[in-house]
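Coming up: chain A.
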Amino acid sequence: MERRISQRYGPFFEPIHSLEREYQRTRPNNAPRSLVLNTGTVVDAAGSGYVELGKTKVIVAVQGPRPPIRIRGGVENTMNGRITCEVVKSSFCYYSYESTRMANVGRGVSEEERLLSTRLVRVFEPIVILDKYPKCSIDLYVVILEDDGSAFAAMTLATSLALADASIEIISVVSSVTVAISTKQEYLVDPDRTESECAVGLITVSLPLHAAQLCEIQHTGKLSIQVWLSAVQLAVEVAQTIGNSMCQFLLQEMEKNETPSLCS
Partner candidate 1 sequence: MRDEPLSLLEKNFALEALQAGIRVDGRKIDEARLVNFEFGSQYGTVTVRLGKTKVFSSAIAEVVEPTIDRPAEGFVTFSVDLSPMASENLMLEYLYSGRTSSTLEEAAEIVRFLQQIIRENQAIDTETLCIVAGVQVWAIRVDIHVLDHCGNVLDACCMAAVASLLHMRKPVVTVVGKDVFIHGIDEREPVPLTVHHLPISVSFGIFLDGDLIAIDPSIQEESVMEGTLSIAVNAHKEICAFRKAGGASIETSLIFKNASYAYLRATEVTVQLEKALKDTYSRNAVASVKPLQVETTKKSFPLNEQVQGVTTVWKQVAKQSALEDKEKTVDQPNITSVTNAEMEIFIDDSEESYTKSDELSASTDSDEETAPAVIARPRGGKGRPKSKK
Partner candidate 2 sequence: MYAVSKAEKAYLLDTIETGTRLDGRQLFEYRPISLQVGVLPSASGSSRLRLGETEVLVGVKVEVGDVVESSNDNVQLLFTVECSGSASADFLGREAESWSSELQNALESAYRAANVFDDERLSLVPGKFCWLFKVDILVLDTGGNMMDAISMATRTALSTTLVPRVHIVQSEGSFELEIDDNPDACDTLKVEKAPTFLTFSLIGNHFVLDPSIQEETCARGKLSVAVDANGDICHVYSFGLLDAVELSRLLTIIKKTGKVLLNRLDECVKNGESS
């Protein structure tokens, strides 16, 4: 478990100057990258979702509800349904210098992957109506094909799609977005990898679309409360837009699927 976190301790958020100089954001600060949504990517799964946020690409497959494959020892109240999650980062999703260090093939579940899966389960536990699936397990399998920043947001979106695709009862579609605060105190919506690394603060917010509530917030970096709150505010607004387009997409998909049955 011991890990040198401090490889870039301290100035982790210190601007990587060369990168910053070369880098030029090509779209408005408050616009997310181009979003590609798809469902049914994985045929064998009960439901699946695919999301592209710029270069970040994530596939999520849902299996279940089904009886839990393994119940770890001990007495456990299994009356309620439960969500399990497995996140895998593809070995080629690491960029540049990191790739050599982190993508050692044949490793077990890395700490990062484990944390991501814990987070994803926590986002969806209040969203999925687990009472409806007693003694069942809903298993999420996530593959991050490419990580160019905002991977967790993409994961959340893809999981929403997959759950909807699997017709699992949820209280609402969950939308998610990452906002970075740059050294110039700009709010950069949906930052890519370079922007994330140069940021002084990085906030990921997930929220259910049809309730005025938040599912999950993760923030790293040092900010004053005011700045932080307005960043969250912005994230919520953008997430709602993204969520709406996701809903539209789902409706379209549904119509598409229904047409043949109507014809026949």
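With respect to how the candidates were assembled, all candidates are chains of the complex that A comes from, given by their letters.
A few notes on this one:
Going forward, a contact is a pair of C-beta atoms (placed from the backbone, for glycine too) under 8 Å apart; a residue touches a chain by one contact, two chains touch by 3 or more; residues count from 1.
Please read all numbers here as calculations on a predicted model, not as lab measurements.
Only one entry among 1 or 2 touches chain A in this complex, and that entry is 2. The part of chain A that touches candidate 2 in the complex is made up of residues 1-13, 72-76, 111, 114-115, 118-119, 122-123, 125-126, 201, 203, 208, 211-225, 228-229, 232, 236.
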